[in-house]
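The block underneath contains the structure these notes are about, expressed in structure tokens.
Omission of a single protein chain aside, the complex is shown with its protein chains in their original locations.
Going in written order, the chains are labelled A, B and C, and every chain counts its residues from 1.
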Amino acid sequence: MSPDQAIKPQQTTMGSQKLPFATDYMYLCHPAILKRMTEISDTAYMGYGFDEICLTAKEKIRQICKSPEADVHFITGGTQTNVVAIDALLQSYEGVLSTITGHIAVHEAGAVEATGHKVITLPEHNGKISVTDVENYLKTLYVDETSEHQVQPGMLYITHPTEVGTLYSLNELTEISRMCHHHHLKLFLDGARLGYGLAATETDITLPDIAKLCDAFYIGGTKVGALIGEALVFPRPDTVSHFFSQIKRHGFHLAKGWIIGLQFDTLFTDNLYFKISRHTIELAEKLRQGIQNAGLKFFIDSPTNQQFVICSAEQTQKLRENVDFEIWENLADGSKAIRFCVSWHTTEEQIDQLVQLLKETASSTL
Amino acid sequence: MSPDQAIKPQQTTMGSQKLPFATDYMYLCHPAILKRMTEISDTAYMGYGFDEICLTAKEKIRQICKSPEADVHFITGGTQTNVVAIDALLQSYEGVLSTITGHIAVHEAGAVEATGHKVITLPEHNGKISVTDVENYLKTLYVDETSEHQVQPGMLYITHPTEVGTLYSLNELTEISRMCHHHHLKLFLDGARLGYGLAATETDITLPDIAKLCDAFYIGGTKVGALIGEALVFPRPDTVSHFFSQIKRHGFHLAKGWIIGLQFDTLFTDNLYFKISRHTIELAEKLRQGIQNAGLKFFIDSPTNQQFVICSAEQTQKLRENVDFEIWENLADGSKAIRFCVSWHTTEEQIDQLVQLLKETASSTL
Amino acid sequence: MSPDQAIKPQQTTMGSQKLPFATDYMYLCHPAILKRMTEISDTAYMGYGFDEICLTAKEKIRQICKSPEADVHFITGGTQTNVVAIDALLQSYEGVLSTITGHIAVHEAGAVEATGHKVITLPEHNGKISVTDVENYLKTLYVDETSEHQVQPGMLYITHPTEVGTLYSLNELTEISRMCHHHHLKLFLDGARLGYGLAATETDITLPDIAKLCDAFYIGGTKVGALIGEALVFPRPDTVSHFFSQIKRHGFHLAKGWIIGLQFDTLFTDNLYFKISRHTIELAEKLRQGIQNAGLKFFIDSPTNQQFVICSAEQTQKLRENVDFEIWENLADGSKAIRFCVSWHTTEEQIDQLVQLLKETASSTL
Partner (left out) sequence: MSPDQAIKPQQTTMGSQKLPFATDYMYLCHPAILKRMTEISDTAYMGYGFDEICLTAKEKIRQICKSPEADVHFITGGTQTNVVAIDALLQSYEGVLSTITGHIAVHEAGAVEATGHKVITLPEHNGKISVTDVENYLKTLYVDETSEHQVQPGMLYITHPTEVGTLYSLNELTEISRMCHHHHLKLFLDGARLGYGLAATETDITLPDIAKLCDAFYIGGTKVGALIGEALVFPRPDTVSHFFSQIKRHGFHLAKGWIIGLQFDTLFTDNLYFKISRHTIELAEKLRQGIQNAGLKFFIDSPTNQQFVICSAEQTQKLRENVDFEIWENLADGSKAIRFCVSWHTTEEQIDQLVQLLKETASSTL
């Protein structure tokens, strides 16, 4: 399976005339952010997040999450946020449960293990964890006379949307949360693409729901219009201690902390985060319709900004001439599961062009 | 699956009249070792392995391995030996490949991850790794555009005998070694029960073969008659640097290093290691015959000292009254896969009694 | 001693009318960078540094360093750069030598130790390491019969300019380099403020000198006009392996890698990096002259952008009303060593105002 960060070292996209559907982090940032950066570029700020922009941004996040007591921290990127949150929530001897396709299990080069914690993998079901699988795992572990010879599980890591763009329902997340807390597992939600999940037409989960049900989660910025940065939220205060020092110990502090604060302050002004996410979803749905109209099949049924479609090898090659996308999986019959990433920067025109190309290549390669 | 170290905290065996087939480390040590310890108890030795007994023992191991240049190190126990060897052979960013049932993957409480290395798990086939599986894994990894986002594999860890008592053939081990070195993977063989593997009737692998084919391996003492200790062998000199300091950094040095030297010096005098291993195998084969005669089925076909047999739940319960053994796995039909561990301390009389009990309980619970 | 990052959580500077001499990372970035970011904001780029801007920026750095074979990597911040370079250059069991005031020894919250490496501290002399101290340390270590019970030193970490703004001469650096390589120590130079060192009036060290003498070094961006980012240089190829994966394992990759590439591409176009550094030094020298004229004494004789002056407690308090600065050390006689940080953003007018305030407060508090 070819993940998100798939990038051929040999290629560069700059100046490419190809339609940009490779990832959702191909563009600098939303214009509103660039404008704001320009405005404050001659103002001096205190470093390390002790500035007013960060304070304001954190307060906005607390309000939108209906978590007035939440601890909010701005971290530069997703892997960093996963590592520092997991390491802070776990005891040194504990491991973290994840689906076998979870980002921490596969595509972070062992960053979690580098902090001494085992990633304990369980099956995935459309990218999601199953409560039954976790409970069976725990049952086996603790019935086993040797449970203390095994890694003690301390938390469950989930992604929402998942690596394949699927979503938990509120019922599912509630059940996961209940199960975790029953078994004294912390629950951490990786929201690298959270905006696209919250804006999905069919979702019934809100930020306050997530804040209520999780011990920690992050609101992704990098893939949802920010220049850099993720907002890590511990909805309940005192969840972690000396967290500033913990971030520093991992090397994850940005000296000019207000840069990330500014991203989220801008994204959470006038609902910008939700507007650009909704814009993206609407285009993804249009793409979805176009894929169906072209008579192509979906590899996975995704309600968010990543769309996975099955194409013949020939069609895939033809598409490559005009479109940047990922080959997600080489299927047994020789065809390909390919991924198109719609983003906040995508235009309706680009969707129309992509749909047109899908139709043309589908018919020409029959 | 219930591993080796399975021990209920609630129970103690002392004074138990039950037949001791729970593990192969239930008795102190071979009488020859105790005798030797008594003889040297009033002699002063230098600490940390710089004594004459260690020097002699190392030389004996070099000779028996036909590896005159080998670096030999005495370490207290198996997990320690695995950890220090793996950490020394890997670069900090590399991971170790293992079957999913490998000891390091399951029953060492994350000791390898605690040193920052991911254990990358692959399927097991009768406890063994398959060259095809490793090569497919590598092919996928390196074809993948994101291979550098994944943990870089640096070595293959195998056990011989495996966790379920099976053995690699010389052909298989040769092929594994060739594949590893072709792909720049170090090959490390965990020989916690190596004596029982070398003494197996059907094996064609010798210590010199192992020394030739592996980058590192250890000759297990704890489970083969020693009080404590394993002998870690790097057949080629300069495989590792500052290894004394590396052992110390893990906390694994024994101040009275000559104690472990004495174990191996005794075990490799007059072929004692092979004699007691062969004695064990002969009794295991007798047990094997008895199991067949009792009409019971094997769970796994093991040519070494661990014998796995399928018993009904009722029979298992009856056996429990008179025998110490492990329940290895609860089978889907309600029956049990149980493990009997024969050891250097087992007597022919004990085998006869166990076989008799197997027959009686088999017939009475039909 | 109060370091660089000293920031009271209670305060924010925004909107402050105080003269900004607290640190050299109080402003967003040089206008040329902001302009460039605006220009490329609608161009799609490949992630993780595989874009053309990064390629161009790396080439410029190779040329300016006269190191055509150098490996150049862009990392978000200074602590990250230290951690990933040190961890990559050391064997897992090795430690890093540093002065007792080195940034890694004091102000990175144990980030180096978090990767398992001891920071071995030696005395500082005006912020600098002494070759004699290192050699005496090594002599003691290796004469000692227990050297293998101690951490094996694998590298020397130095800062240039040092934490207190001082500089090594070319002779000193050459001698350090010779000593390091004689003793098989890697030499790593932390150049968080390298621009200010290279632009100092009295220095005789150039970037090609550093590239020739060190195994690794970094050219600081964050404190020298960049938005974010440091350029880590390994002058000789193949110094490190799988470094992309190592960066990822620490969580230090920026998905939008071109952002940092753009910083350095801009800074190394038309000598911008050296121009703004020289501008800063000229203002620092003006401040220096003003301090002398005000009859104040220097705490440390610094030829770079940090100026350390001794003020009475009363004067310090008066200055606080109009100036942001750091109290570096509380001296025994009740007076204070205070630090003024000049930066690329400082104006001549601000220097004039500061000098005026120094004079006024000096006379009024006599």
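In this text, a residue touches a chain if its C-beta (ideal position, glycine included) is under 8 Å from a C-beta of that chain, and two chains touch if they have at least 3 such contacts.
The structure presented is a predicted model; accordingly, all values stated were derived computationally and were not measured.
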Contact with the hidden chain (one of B:66, B:236, B:250 or B:320): B:250
Thinking of the whole complex, not just what is shown, which of B:83, B:96 or B:272 touches the missing chain? B:83
Touching residues (missing chain, whole complex) on chain C: 2-3, 5-8, 93, 95, 106-110, 113-119, 144-146, 148-152
Tell me where the left-out chain touches chain B, residue by residue. 5, 7-9, 11-16, 20, 22-23, 25-29, 31, 34, 37-38, 40-48, 50-53, 55, 76-80, 82-83, 108-111, 114-115, 222-223, 227-228, 245-246, 248-256, 259, 324, 345
Taking the full complex into account, what residues of chain A touch the chain not shown? 87, 91-93, 115-116, 148-152, 241-242, 244-246, 248-249
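Criterion: only the chains that are shown with their structure count from here on.
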Centroid-based (C-alpha) most distant chain relative to chain C: B
Just give me the whole-number Å value for how far the CA centre of chain A lies from that of chain C. 34
Separation of the C-alpha centres, chain A versus chain B, in whole Å, is 42
Quick one: report the Å distance separating chain B from chain C, using the average Cα coordinate of each chain. 51
In chain B, residues with contacts to at least two other chains: 93, 115-116, 148-152
